[in-house]
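A single protein chain has been omitted; all remaining protein chains appear in their positions.
All chains are identified by letter, namely A and B, in their written order; residue positions are counted from 1 within each chain.
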Amino acid sequence: QNNEIRKSAMDSTSSSNNPVTQQPSTSQLLNLSERIDLNFLFRSSVEYPRGSSDQGAVKMNEARIELTGDIIQDLSFRIRYRLNRSFAPNSLDNAPSAVDHANITYRFGNEKKWHLTAGKQAANVGSWEFDTNPTFEYQYTDFVNKQLNLFLLAMEIGYQVTPNHSFQLQVHNTYNQDFNTVFNSTGYARNGLRPSKTPLGLYVSWQGNLLDKKWQTFYSYNIAQFAKGKTDHGVAIGNKLVLDRFNAYLDLQSAYMSVDYPNIGSPAVNNYLAPFPIFAPTFLQDINYKTAVLRVDYEFVPKWFITAKGFYETASLRKNSEIGDDFRENIGYWAGLEFKPVGSQDMRLFANYFYNTSRYHNAVANTNPNQKLHLFAVGVLYFVNVF
Amino acid sequence: QNNEIRKSAMDSTSSSNNPVTQQPSTSQLLNLSERIDLNFLFRSSVEYPRGSSDQGAVKMNEARIELTGDIIQDLSFRIRYRLNRSFAPNSLDNAPSAVDHANITYRFGNEKKWHLTAGKQAANVGSWEFDTNPTFEYQYTDFVNKQLNLFLLAMEIGYQVTPNHSFQLQVHNTYNQDFNTVFNSTGYARNGLRPSKTPLGLYVSWQGNLLDKKWQTFYSYNIAQFAKGKTDHGVAIGNKLVLDRFNAYLDLQSAYMSVDYPNIGSPAVNNYLAPFPIFAPTFLQDINYKTAVLRVDYEFVPKWFITAKGFYETASLRKNSEIGDDFRENIGYWAGLEFKPVGSQDMRLFANYFYNTSRYHNAVANTNPNQKLHLFAVGVLYFVNVF
Partner (left out) sequence: QNNEIRKSAMDSTSSSNNPVTQQPSTSQLLNLSERIDLNFLFRSSVEYPRGSSDQGAVKMNEARIELTGDIIQDLSFRIRYRLNRSFAPNSLDNAPSAVDHANITYRFGNEKKWHLTAGKQAANVGSWEFDTNPTFEYQYTDFVNKQLNLFLLAMEIGYQVTPNHSFQLQVHNTYNQDFNTVFNSTGYARNGLRPSKTPLGLYVSWQGNLLDKKWQTFYSYNIAQFAKGKTDHGVAIGNKLVLDRFNAYLDLQSAYMSVDYPNIGSPAVNNYLAPFPIFAPTFLQDINYKTAVLRVDYEFVPKWFITAKGFYETASLRKNSEIGDDFRENIGYWAGLEFKPVGSQDMRLFANYFYNTSRYHNAVANTNPNQKLHLFAVGVLYFVNVF
């Protein structure tokens, strides 16, 4: 940088009050691409839906840019954003939906075993499905797609107990929009609910490697509040098996939502109650969600992979015996083939078939027809490590 | 990257299921700026319109960021986006208007003469006007500005026949919005039109170098569908002359649109038909568009350039003899001066004058007054190759 000029063209980053430019040493410079990673996450496919009125099209399934790195041993940062989401800020956290990560990590303490991560980050939930890079995860459960608040403002404290075991505490915003925005966007009645003054939550999680890293665990418990006096709980148990040419994960979760902000089960019950007098649509209260999801990947000959995934999800309203257990089921599976022509690069040509159905039972069955989607896709994915 | 820490702060890109980080070798590292290009496309000018009610202003004409490069010999990527467009995704392709390019190219076959490009990319249309970097192209024809779907999701297969001749096939989305969005945004009547299940198109193109690269050709044919059973055709013939201090291109195009989605000629006819009973505004059917555009650039003394451009475009509705041939003409030209003070850098100070008029003839002449624009601009452009 030509400092003479920066001085003469002084503006809002040139204040000498807060000297902001640190010159990296020559050795740091030579290690640029070891210290810093710039990634481009890409997936595009031709999608043909069947059994729906959607038009077939070439889709940009994934396009995200990631910049991450270690500035010095104690400090690192991570930025990742999608190229296909608005950057307008959400009402509660002042961060946009486009940004997945915008955070820094400070490592401290004995042998730097502690870390603090502040800023927008991934929810520390025990889900290998969510943990997988989105480049490679073609379709998601409702648990990841709708139920979780995936990327949120938080402060995380972590401790590495041994090389194979770590624990984290993550204090986070429950939602990214404020209470009024959430209600106004659905038009739902509030039924006496009021905003919590501290709409925060806490993830407690454990990540472990067992059996020589063949079995990897990611378990979490979450407690959160959004409406005053209404508390949500969730448990997620993620297990991964990593062998030479075979990988699999099995994630199980169960959540109690005091108020159904994800709005997965509420529409069906609102449809059912609509004909009743003096009824106004609203978020259900005291709903239970459960998910089981299994994915397997197998390299059956070099460079060729079979991938398959299946999931089963339920919504239950136990306090109402008419609606009751499993009033909504969400079932999906895919099977696909991948070809990875260049050994050193994570570029794959793929073809797969996805089937998804939502079914309604008990009292809500008559007013809510089952939903079906067949989707056939052929395309390309590539996790590009630019440097 | 500090892998110990990435492990302890595990999140959605750290899965060992899909190892995603490839460490470049030292030799790759030293070649970073040979492998990768980071560009900033910039043009800003003070614009004074005359003959209109617009306010004069300093404009940000162009601000785009481009990141492109070869990861290995077989694989390259390209990202380019505008800093002044929304990143909200379009309804059909899930990609935003801000993104011009988000694609990867895989080269394969004997001597790597074949390539596959997937993702958002430029339409492979035989137009040197569109092919010119937008940093340098001050004003466009309606052909480029409105008629073409410039940047679209596609899968392209190309073959390099000889060093001087190549052919491409590009399967692409016809439009980036879905059928219903296109009609809803205009409020036009559908007149029985229904969405195609496969609203795709195909470009077939040839690029050639003749006469020791002095004459460069870019010819294309396009066939596409958007409404069911309605097929569009277009031919574009681009010719470029490249001499020492003189360049010119002459592009000719003719297109038959079964439905006038670009909505260039329809407003005039809708205005004309408005007084008729039982008339609802709609997209015209069976419209023909033609364009001729010539640009010349001449370095008359070292570092000083004269640039001039002229275009003539017509819209015709032959099946209706009252409206008929050339019912709309769009005529424009500019003349300007450029000064390039630093030989090694594509930075130019410029001044130019642009005149544009749209004229209406035949039956629609009375209801559609001619439009005129005079624009005087003084400014700076710079194609910055950061590294």
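We take it that a contact is a pair of C-beta atoms (placed from the backbone, for glycine too) under 8 Å apart; a residue touches a chain by one contact, two chains touch by 3 or more.
What you are looking at is a predicted structure, and each value in this text was computed from that prediction instead of being measured.
Contact with the chain that does not appear here is found for just one residue of A:72, A:161, A:189 or A:274, A:72.
Among B:79, B:102 or B:122, the one in contact with the hidden chain is B:122. Of the candidate positions B:91, B:166, B:198 or B:285, contact with the unshown chain belongs to B:166.
Only one residue from B:191, B:321, B:345 or B:371 touches the chain missing from this view: B:345.
With the whole complex as reference, residues 30, 32-35, 37, 39-40, 42, 44, 46, 48, 55-61, 63, 65-66, 68-70, 73, 76, 80, 82-87, 98, 100-101, 105, 107, 115, 117, 121-122, 124, 128, 130-136, 156, 158, 160, 163, 166, 207, 213, 216, 218, 240, 242, 247, 249, 297, 341-342, 344-347, 379-380, 382-387 of subunit B touch the missing chain.
In the full complex, subunit A touches the omitted chain through residues 1-2, 4-5, 7-24, 29, 32, 36, 67, 69, 71-72, 74-75, 77, 79, 81, 86-89, 92-96, 98-99, 102-104, 106, 108, 116, 118-120, 152-155, 171-173, 178-179, 195-200.
Everything that follows uses one rule, which is that only the chains that are shown with their structure count from here on.
Once the centre of each chain is set as its mean CA position, subunit A and subunit B turn out to be 35 Å apart.
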